[in-house]
Every structure is written in structure tokens, then in C-alpha cells.
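What you see is the complex with one protein chain gone and the rest in place.
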Amino acid sequence: MILVKDLSIERSDKKIFENINLSLGSGKIILLKGKNGSGKTTLLKAILNLIEPSSGAIYWKGKLLKKHLYDFFNHVTFIADKTSSLSKLSVHENINIWKKIFSSKISNSQIENILQTLKLDTFVNQKVNSLSFGETKKLELLRLIIENKKIWILDEPLSNLDDETIDVIGQTFEDHRSKEGSIIYSSHQESEINVSEEVIL
Amino acid sequence: MIILNKIISFYYREYKLNLSGFQDILTNIIFFFVSIFIFIFSIGPDKEKISVLGVGIVWTLLLLSSTLSLRKFYQDDFDNGNLLIMHLNGFSFGFIAILKTFSHFLFVQVPFLISIPIACVLLNISNDKLIYLFFSFVVGSFILSCLGSISSSMNLMNQRNFLLGSVIVMIFSVPIIIFSIGIINMEENFNSLISILFGILLIVFAINPWASGLCLKLSIENN
Amino acid sequence: MSLRFQRLLFILLTLVIILSAVLLILYNTRENVSYFYTPSEINKSEIIIDKIIRIGGFVENNSFNKISSSSFKFKITDEKASILVTFKGILPDLFREGQGAVIEGAFVNKNIFNATNVFAKHDENYMPASIKEDLKDTGYWNKKYK
Partner (left out) sequence: MKFLINPSKFNEIADYIFKPVLILSMLLFALGLLFSFYLSPNDYQQGSTVRIMYVHVPSAWLALLTFAIMTLYSIIALAFRIPFGFIFNTAVAPIGAVFTLICIISGSLWGKPMWGTWWVWDARLTSVAILFIIYLIIIFMNLSFENRIVREKVVAIFILVGSVNLPIVKFSVDWWNTLHQPATISKLSKPSIDPSMMTPLIIMTFAFMMIGIAIAILRIKTEIISRKSNLS
């Protein structure tokens, strides 16, 4: 669905990467690997049309992505390495806000299930700023389920998480893949998630 | 219909956010009143003098206290990535700017509107002047919100000089002060003065989505 | 509606709003952002005693009286109305009869304006002192006053 062709990006006359080719079909998981500063985040941002590439193009369903931006946005969930949950509100309120914003039809029992598997169910009424960093990170991943979109783009979803949670995430990715969804995520660490393609930056 | 839903949920989020940070808004208003007290004490017990200076004092303090909250206009949402989420959720940056401006007006400026009558009692401003002050502030505060949006979006990536944003708002609000004070001092010209203020409002409102949107986009691109 | 068309529409809308706002402002500001009022404007409106205002106009010919070394009496006019002004203090160099001036002060009663500050206002004409006389005869030099 997404096709990245010969993409190069320069920032202030400095080449970040050159001639990247990517193709993301349905049911595929792509892992971007590389060291810090190798341009993983930049590539993800370029796919989201936040950065103008110096050459090359990105296509969405065979058409230029730039021209069909909002259609593309309707099918994509992006999770940055920052935590977007509002720290002054409780976990429950945050989930409510997300459900409203993304007009999600997901049921409460489903969310409770996920909270239980992520071991967040005891914190539901606590404020987010009392949670640990790993826990807010997990909460962030809940957005994937709430938004319920075809394409997931994740920036460093695995950092600062314990093995158990990474297993849960791997399971979720597998589920999504079996539902014809596709995922791009970046990581600098090894994991046991089964990916269909690795791109090294 | 979808877009309407999204706008409603945007304001639901803003409402929740501002409710949780209600003490911040309250602090702004307390700042406003404490400054009024200080003015009253520093001028002395001369009631005549206070009522002459009153309108100017109210306007200056309103301007100052509404620039206090500027730093939070976009900064929090920018830092935790919510601006980007809003954009990916289907709002263009210009549209985010418009929505945010209205939100700032609703949650920061409207509380001041409520506190103006009390300030007028403290400063011996007569009731007939209060109406004009109120009108000019409704229009003027919206201009301040638009200017605040422009200046705080410009200063998102400015890590060193926070005060610059306030200076930008204040320098562009000089005409607002001139015309607002004009309304209060020359009541017979009310119609033409309020339409000048309204004209400024239209200009700033039309520029706002372009300037703020571009700055937001820039900052998110380069963050 | 393509994105490009929407964008064009927005640009047009912005321009229309700005244009109408500019017209609205220009239409209304003419009288309002005055540094001073002219005597005929003052005569039209009600005179408020002790309110500090500024009046601008010419010093009327043959109206200047020196009461003492630092107190003066003169009339300010705009050829339609004139106001009697008293002033105590030092007058600027350029202040003379027939010359523009802006006066800051308040009315002591309906007829007498007590000035606290006197500013001379010079016009946009510049010419050598020597040929002023010649020009005045030919009528090339006509004084306008706003």
C-alpha cells in the first residue's frame, strides 16, 4: 500500500540517508534498524509527509501520497517515542479522550481485557504522572487498539519495556498481521518479533 | 459530520485539560487582582485619580496576565506530540491554530471577562463605562488570542528567550489598546471605534491560520 | 474538490477578509486617531471643562498678545472657528502668527482654553529664506492645512 521510492533526505546540507526503497503491503511488518541518529525517525516522519524529501517520492495506493494526505491519515496510526497521554489526567480519562477523538467503537470490556494483559488494570484511576515510564509507554500502545486502523507506524515502541510486555506486543503485531494490517516500526535493539522485512539504515 | 465530531472531541479534550489545570487559570486571575491591589496602594487613597487611571490599568493588566499563559498555548501539546496526533487525525495545521485560538479564548480570556466587573468596582470605574470596557475587551481579547497563537507558535523552538513571545504580542497589541481606550473616553464614537477593533480582529484572524500553521509545521518537521 | 482548489479557496477567502477589514478600518479611522482636534471640531461637540485635550490649527494673524515675559494670549483657528488660548511658559522657536501649532491643555470656561504645552507644527514646505518673498507674490506657494 505504501511504496517508498529512491527516497533521500538532506537536512541543512547534510545527507541523512540516500535512496531508500520500501514497499509495505498488507500483512507485512517492516523493521527499521539502525543506530541512534541514523535517520529512523526522519524516515518515519517523511512517510507521514512531515518532512520534504530532497529527492524520491512516496506513493499511497499507487498515487502520490502528498496529494491524498488526509485519506492516508485515515488509515494510519502513528506512535512517537514521546508519550502523548495527558499527565494530569487519570488513565481512564485518557482512554475516554482517545475514544472520543478517534471515534472508536471499541467496547469497554475489550479495553479492560487489554489493560489486564498489559497489567495496567490496577492503575486505571491513577493519574498518568504517577505511573512509571514503562507503564506510560504501555498505555501509549493502547492507542493502536483504540484507533483501530490498518497501518501502524511506531517509533521505538520496544525501548524501556520488559520482555514480558515485548512478548505481548509481538502477539498484538501478529494479530494485526493476520487481519491484513501492516506495520512499520523502528528499533535499535534485538527482539523476537517475527518481521517480514528488515531495513538497515 | 465526521469533522464536526472531531471538533467536538477536540474541545472535549481541551475542556478536560483545562479543568485539570484549573489552578493555572485561577493563578492568572489572582495575578490580575493582586496587581490591581498593588496599583491601588501605590497610587494612594485618591479615589478620583484611581478612577481616571482605572481603565488603563485594567487594560494593561489584562494584557499582561493573558500573556502569562502564552507559554502553554502550544508548548505542552507540542512537547508530548499531541499536535502531531491532531494533525494525523485529519486537521491541517492552520485549522489546529484556529481551534486552539478559540480554545484559548474560551478557557483563558473568558474567566477574565467575568472578573472585569469586580475589577471595575475596585477601581471606581462607573457602570456606564463598564459596558464599553466589556465590549472592547470581548473583541480585544480575541485579538490577543490570535496574536498569542501566532507568537507562541513562532517561539515553539525558541528554547532560550521565552519573553520574546510576550513582547511580540504586546507590540502588536498597541493599536488595540489605543482604540479600546478611545472607546471608553469617547463614547459618542463607539460605533466607528468598535468597527476598527473588529477590522483588526478580522485581519489578525485571517493571518492567524497561515502564520501559526506554517510555524507549527516547521517546528514539528524540525523537532 | 482537490486539495489545491481548497487551498486556493482559502487564500482567496483570506484576501477578501483582509481587504474588507482594511476598508472597514480606513473608513472608520479618519476621524478617530487624531493627535489633536481642530477648532471647528471642538465647536461642533460639547465643550467639557477641565478635560485635557489637544487642539491643532493656525495661530490667528494679529491675535498674539504678550501679557508678560512668559505668559501669552493668542487665538487658534482653522479659518472656520477660532479658540482663545492662554499659555504660561516658553514657546518653541517656530511659534509665530500664521504658523501651525498644536496645543495641549483644558478649557477653563466655555471660551478660554488654558494651554499647558504648546508645540509648533511646521508644514511640508521647505524653501530658502531669500526667495520666499518672490514666491508669495506669484502664488505658487499656497498653504494647505489639514
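Order of writing sets the chain letters: A, B and C. Residues in each chain are counted from 1.
Quick note on the criterion: a residue touches a chain if its C-beta (ideal position, glycine included) is under 8 Å from a C-beta of that chain, and two chains touch if they have at least 3 such contacts.
Because the structure is predicted, anything quoted here is derived from the model rather than measured.
**Q** Looking at the full complex, which residue from B:Asn89, B:Ser115, B:Ser195 or B:Ser219 touches the chain that isn't shown here?
**A** In the complete complex, the chain left out is touched by residue B:Ser219.
**Q** Using the document's definition of touch, tell me which of B:Ile57, B:Ile150, B:Ile176 or B:Leu193 contacts the absent chain.
**A** Checking each option in B:Ile57, B:Ile150, B:Ile176 or B:Leu193, the one touching the absent chain turns out to be B:Ile150.
**Q** For the chain that got dropped from the picture, name the residues of subunit B it touches.
**A** Given the touch definition above, subunit B has residues 150, 154, 157-161, 164, 167-168, 171-172, 174, 203, 207, 211, 214-215, 218-219, 222 touching the missing chain.
**Q** Would you write out the residues of subunit C that touch the absent chain, in ascending order?
**A** Its contact residues with the unshown chain are 26, 29-30, 33-38, 56, 90-95, 99, 102, 117-132, 146.
In this text, only the chains that are shown with their structure count from here on.
**Q** Pick out whichever of the two, A-B or B-C, is joined by more C-beta pairs in contact.
**A** Output for the comparison: A-B.
**Q** Could you grab the centroid distance between subunit A and subunit C? Build each centroid from C-alpha atoms only and quote it in angstrom.
**A** 66
**Q** Under the touch definition given earlier, write down the residues of subunit A that touch subunit B in their complex.
**A** Those in contact with subunit B are residues 45, 48, 50-52, 70, 73-74, 76-78, 80, 82-89, 93, 97, 100-103.
**Q** In their complex, what parts of subunit B are in touch with subunit C?
**A** 94, 178-179, 182, 186, 188-189, 192-193, 195-196, 198-203, 205-207, 210
**Q** Provide the residue numbers of subunit C that touch subunit B in the complex, in ascending order.
**A** Checking each residue of subunit C against subunit B gives 10, 13-14, 17-18, 20-22, 24-25, 28-29, 31-33, 45.
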